[in-house]
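This is the structure I have questions about; it appears just below.
With one protein chain held back, the other chains of the complex are shown just where they sit.
First chain written, first letter: the chains are A, B and C, and each begins at residue 1.
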Amino acid sequence: MTVVSARKLRLATVWLGGCSGCHMSLLDLDERLMELQTKVDLVYGPLVDAKEFPREVDVTLVEGAVANVDHLELLETIRGHSAILVSLGDCAVTGNVTALRNGGKVSDLLTTIYRAGPGRSPVGPEAVQALPALLPKVLPLHHVVDVDAFIPGCPPDSERIWAALGALLRGEPVALEENQRTFG
Amino acid sequence: MEARPVLPDAITAHVDDPRRRLVDQTLKRFQYRPDALIEVLHVAQGAYGFLGEELLSHIACQLNIPESQILGVATFYHAFALRPRGEHCCIVCTGTACYVKGGGEIVKALEAAYGIQAGQTTPDGRVSLGTARCLGTCSQAPLLMIDNTALGHEVVEGIAGRVAAALGKSSSGREPGS
Amino acid sequence: MSVVTLYINDRLVSGRVGQTLLKVARENGIEIPTLCYLEGLEPWGGCRLCMVEVEGQGKLQAACLTEAREGLAVHTDSERLLAWRRMIVELLLAERNHTCAVCVVNGHCELQALAAKLGVDHVRYDYLHPALAMDVSQERFGLDHNRCILCTRCVRTCSEIEGACTWAISGRGITSRVTADLDRPWGKSTTCTDCGKCVQMCPTGALYKKGATVGEMVREKTHLQQVMERRQRSGK
Partner (left out) sequence: MNQQRLQERVRQLREQQSTNPCRVLVCCSSPCLSAGAGAVKSALEAVAAEHSGRVSVEVTATGCLGPCSRGPLVTVRRPGHADAVYERMTPELAGKILAGHLTETPPADNLLPADLPFLARQTRIVLENCGRIDPENLDHYLAADGYAALARALHDFSPEGVCAAVEQSGLRGRGGGGYPTGLKWQLLRKAAGQRKFVVANGDEGDPGAFMDRALMESDPHRIIEGMAIAGYATGAAQGYVYVRGEYPMAARRMHKAIRDAERAGLLGMRILDSPFSFRIDVRLGAGAFVCGEETALMASIMGRRGQPVPRPPYPAEHGLWGEPTVINNVETFGNIPPIIRNGPEQLAAIGTGRSRGTKIFALCGEVIENGLIEVPMGTTLREIVFAIGGGIPGGAAFKAAQTGGPSGGCIAAQHLDASMDYENLQALGSIMGSGGLIIMSEKTCMVDVARFFMDFCMDESCGKCSPCRAGTVQMYRFLDRVSNGSATERGLVHLEELCRLMKETSLCGLGASAPNPVLSTLRYFRDEYLAHIREHRCPAGVCRMTEVPVTLLADELMQRIAAGRLDGEAF
């Protein structure tokens, strides 16, 4: 899907079950952010106070794994409204640290932390009014929706992000060099 | 090859144990050759009911095979058990013919009846529920074995009752957890 | 020592009789990925990453085990082989818990490096996330089953080089595990000589030196060759 480069590219960044390290790495672009904002309109994300995920987004960088029901629904919306969806960072690509809970059961997890542990929040069916229900297993993005490009790394350093964004701006598929696509 | 020197410590205490004598006779019959390991394990499993650590260590020493490789062989094959099995064994055949005629349902029914998963033993050590890939009597499908008696052409309805009855009658001739 | 000549990727190369295709290829600068193979150890042939196409043979051959014979025509990097290698790396990454970000050998792991080289930037299969134990009973080293890919380098090193035969694979199929003696904690093994050769040979973070930081986890892989050469030279 080539992106028309005449008008500014509509870019969105989202942060699901992750630690925001990838967004901080995005900010590490430092002075290149100036050059980026001449080509890109940031239409959604933690750095923008848009409430609803907008339509006709050209590129969405999604950080973090799908850990609960809200993530799942938001990701479906993102896929529906985005031309190109990019998994940003190991959590989105592999589930990484967020998925470390997958070895056990959700009910054991909630019991250990909230019923028997120090956690303060409500438990059981009434909890779901306040908090989104946890999925039985944390999933990487491409196990839920089709993903067009992957930027591995925890966090992916700013060079990789810049290389990927460059390709996307030129309308080419993302093809990172060997040393830029290692996990971890 | 002459017989291995028997270690001086606790192992010699077993010399009068008839099961140990049976294992040692088998070792001697195969002239302590390492390739007799599986035959010896069969005899040991038959005599003791399971392969304890001390027993495996003795066999490893006699056959001059590293202990790690003995464990590798003992855990590779389905027939050998490293933990004591129940007094009675209830094996449900889940070969293709039995599965196609409802063997899977029978396993689920018995798992519910005894509150254990296939491959486990009831807490009181009385019954071990297991499945087998194929017992070779497909014409009696679906079939299950209670110790040595077979229940062929079985159906799910009332299976737990018939298994309990068969368990009552059969004596497996081995005290539990030996 | 008679020479054997063959074609690898349509390039005429030569090697000594008895050498494997892998050795001949590597001596001629042709790279074939491997994980379970290690110079100095008996080839195992389990990881199946070094499969190559040999003209005239229907089935793919494992380069680490197939002898180089006169006049063979071998292809090591067809599109099909690259696809199979990527899929095998994906299967390995999904089989156990390879969370590189929090791994003790992050940056020094052969599996991690191979994934990047082959272009595996995501795993399409279900992550199995098995709940596996760790064994830190050994004084200087630790064993983490979550990172083990069952390449048996440790087993072969311990039996062929050190001769202690502490390690062996027990269990079968997906439940196979590296175990010491009769499944004893490593620290209580009666045969382990604490030599640490297995830790040097492990491709991933399964066997590691306790207390070492991620940066210090550089392993010495050629260590084995020198031991073997000195052993040959000393005529043992």
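In this section, contacts are C-beta pairs under 8 Å (C-beta built on N, C-alpha and C of every residue); 3 or more make two chains touch, one makes a residue touch a chain.
What you see is a predicted model; the values in this text were computed from it and never measured.
Novice: For the chain that's been dropped from view, list the shown partners it touches.
Specialist: Counting the whole assembly, the omitted chain is in touch with A, B, C.
Novice: For the chain left out of this view, which of B:S57, B:Q120, B:T137 or B:S170 touches it?
Specialist: B:T137
Novice: Of A:R10, A:H23, A:H81 or A:K137, which residue touches the hidden chain?
Specialist: A:K137
Novice: Of A:V69, A:A83 or A:A167, which one is in contact with the hidden chain?
Specialist: For the chain that is not drawn, the touching residue is A:V69.
Novice: Write down which of C:E27, C:E70 or C:D126 is the residue touching the left-out chain.
Specialist: C:D126
Novice: For subunit A, which residues touch the unseen chain?
Specialist: Given the touch definition above, subunit A has residues 69, 72-73, 76, 105-107, 110, 125, 128, 133, 135-137, 139, 143-144, 146 touching the missing chain.
Novice: Just the residue numbers, please: which parts of subunit C touch the chain that's not shown?
Specialist: 44-48, 51, 59-60, 62, 65, 80, 84, 87-88, 91-92, 94-95, 124-126, 128, 149-150, 169, 171-176
Novice: When the complex is taken as a whole, what residues of subunit B touch the one chain not shown?
Specialist: 34-39, 41-42, 69, 72-73, 76-80, 94-97, 99-101, 132-141, 143, 149-150, 152
Following the convention adopted for this analysis, only the chains that are shown with their structure count from here on.
Novice: Go ahead and note the Å separation of the Cα centroids belonging to subunit A and subunit C.
Specialist: A distance of 34 Å separates the two centres.
Novice: What whole-number Å value describes the gap between the mean CA coordinates of subunit A and subunit B?
Specialist: 52
Novice: Which parts of subunit A, given as residue numbers and ranges, touch two or more other chains?
Specialist: Not one residue of subunit A touches more than one other chain, so the list is empty.
Novice: I need the residues of subunit C touching at least two other chains; which ones are they?
Specialist: Residue numbers touching two or more other chains: none in subunit C.
Novice: Quick check on the complex: what are the subunit C residues that touch subunit B?
Specialist: Where subunit C meets subunit B, its residues are 159, 165-172, 179-183, 190-191.
Novice: For a test of understanding, state which residues of subunit C touch subunit A in their complex under the given definition.
Specialist: 93, 97-103, 106-107, 112-113, 115-117, 119, 121-124, 126-127, 129-131
Novice: In the complex, go through subunit B and note every residue touching subunit C.
Specialist: So the residues of subunit B in touch with subunit C come to 53, 56-57, 60, 66-72, 74-76.
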